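Pasting a structure here, questions to come.
Every protein chain except one is present and positioned as in the full complex.
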């Protein structure tokens, strides 16, 4: 029989030490441990690794985790919301601010602060963002793909901890299927008052389909659902393949029927994830579960190397 | 003092009768009643009405609610996920199927059924979808906007209960900022193997900004967050205006920081929603709260007319 | 095949008209419709009907729904938190107040208002509560059961809309397994400084077990989980019976492992609910779903009678 073990906590404990104990627990603890097991396999064996990013993860302080994974060759494809890329650019020249989720929003407006739950962004940072984008956005009479545009932006960023810059350096494609739905979209619209700039709305579809088609074995890490989750999963629909490993860190639930909260099992019925895939959803705030999962997995990889 | 009244239920009760009682209750009941009050004002006075649609609302049976609101002139701008439009097209020639959320997904895959929580879609419907799209997608060497493409599709649909067709008939623009993130995106990619079809990724940005700029008074109904919510709200950022009325029906919560679950108050700090706006979030499954809100509001409008 | 039907909304719609349409929808809407089908069977056929009540349903305005169900013979056993009974007594001589969930709680404290999300209670009402209880609590040197004590309190309440009074009038037992965890508990403690009052902590167990044992067919409605849910379900453990019909209206989810959010299916493994039972959980705020379920069910019962 496969028993539950009671966790023993001690001072100075390493993250992976705790996670290994969680494997023999119930509920969220066990799911987190399963996620680490799957991520260890994804990173230590030969998988095409897709990483999807929704939610305000960069404003919350998760930027370096993503950019380090890219720099270390642990993400082959990033699918992101526009917002995370906008805030990645902002972190290149400024900082987000620790704020109060109960602050008066009308007062914040007067003080030039925009709120993202308990994080603020200064209006001045958006002014600077405009300057940078208006300079960086290319002139193009021929349609570019979204990922090409993001490479252009990545090349212009000097900060090596930037997600966009890291992806540029490592030639990791970033797909942002709702590029217009972000300040990048607003800046592109502004810039086109005076300059030609065409981005092909369907330009990225084929590129990701080709990657999925060519992947012998593939794994996906889904942070928070949304368009990035769906875009990555749907690319498998037009290939004979499906994801072999899948991890989802989310606060969304299945029962209201939205794709963000859909179980990974549901994706099996569509052929997006394989019937025999290893897969787990960890319910909870990804600002807690993502750092834990990455820290525990890196610890294991380090030990293997030695 | 403003007292709580205890609800009295009786057989044969009308929806608005109950909602009016809920106004003097607490918790979700009161929020639902506030939503109806705001929606009544939005529909009976002169507002530019933006409606955003995420979640699998069409597969769940909410299609006619949306298309009727459009036909009756109660939506001026629709912002949608691609998925809802795909399933709107499918409903034009077939039906979704009542399924079992606990079915074995590998078996469903073998039976040619794709699952959306407790709703199934038949593979054959996607085959037909491909035929229709491959015929309907236009040839265009010049970049179209996404909303132009959706108008082309809407014109080809004969079913008058279709959202796309209703919007075409009533000249209501539909914006789908993540058009590539849907089967429409996959079909567009396929179609371009043999035909020119360019959709401008930023084409819709200016059109919605112009509408927001020109709106003297505006209201927004947000179903389920996601890209549609953000795209509609961000358009206010580059105008001196902001939404005066706002209703959000969602299962998402603020504390994990994602935009889908962000409070409407947070949008005040950004200037997307006015400091003095009337606004309410009703937490819960929109397949329950949307029909209730619409039914109660239509009842009130009907009474006013008499 | 069993198709999804798209809902059609019209002005003046009755609640049950909408609920019947929801039966052919997906997600929460369908679950609500299933709950009404099960509740219709529970109320129109010969079932022993257990109703469990957690959450602040009385402060939110749901008191008359419960007391009417009792008066009309539709609840045979009520299992409740202490808080709902305390607020039932308060509603007998005062009102709860519609408040602001974002009010400053330190200010409310100074103003003599206690907050329950967006509902306030005045300190004066608790002063009066003390007077009433100190007079009403019996002297007893022999141990009473909790339900006997609640009958004593029910008899003293004049307000016919009271849950306690209605249960007293209809001889419906009320079980409150955590009686000490409420202001009734605090008042009992106070009263015992000067008077003998013994309530037997295990006194109710046998009474509910006997009811469950004697029930040929039984149904349960669970509002919000907690101790009332568990106490009612566990009584089946020591009988050869199990619930044949079960409805759960809750915002809790299963994956964190707590009993409140546990699926009704889980209760089948324990033998609390029958393997062949009809059962459904409606996720959402019970201040919305309970009135809908009761209104739709009463409409159907009324039509049957005619």
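Note that the chains are named A, B and C in the order they appear, and that numbering of residues resets to 1 at the start of each chain.
Going forward, contacts are C-beta pairs under 8 Å (C-beta built on N, C-alpha and C of every residue); 3 or more make two chains touch, one makes a residue touch a chain.
Note that the structure is a prediction, hence the values are computed from the model and not measured.
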{"item": "Identified contact with the non-displayed chain, of C:136, C:152, C:259 or C:301", "value": "C:259"}
{"item": "Selected from C:9, C:32 or C:54 as touching the chain missing from the view", "value": "C:54"}
{"item": "Where the missing chain touches subunit B, by residue", "value": "26-28, 102, 253, 255-257, 283"}
{"item": "Absent chain, residues of subunit A that touch it", "value": "1-16, 18, 21-22, 24-30, 32, 56, 59-65, 68, 91, 95-98, 116-119, 161, 283-285, 287-289, 291-292, 294-295, 298-299, 301-303"}
{"item": "Residues belonging to subunit C that touch the chain removed from view", "value": "54-56, 59-60, 81, 83, 101, 103, 105-106, 108-109, 113-119, 143, 146, 177-183, 185-186, 188-190, 192, 197-206, 209, 224, 226-227, 230-231, 234, 237-238, 251-262, 265-271, 275, 285-287"}
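Quick note on the criterion: only the chains that are shown with their structure count from here on.
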{"item": "Chain nearest the overall C-alpha centroid of the shown protein atoms", "value": "B"}
{"item": "Greatest separation from subunit B - chain, by CA centre", "value": "C"}
{"item": "Whole-Å separation of chain centres (CA-atom averages), subunit A against subunit C", "value": "43"}
{"item": "Whole-Å separation of chain centres (CA-atom averages), subunit A against subunit B", "value": "26"}
{"item": "Residue list for subunit B, restricted to those that touch at least two other chains", "value": "56, 59-60, 116-119, 285, 287"}
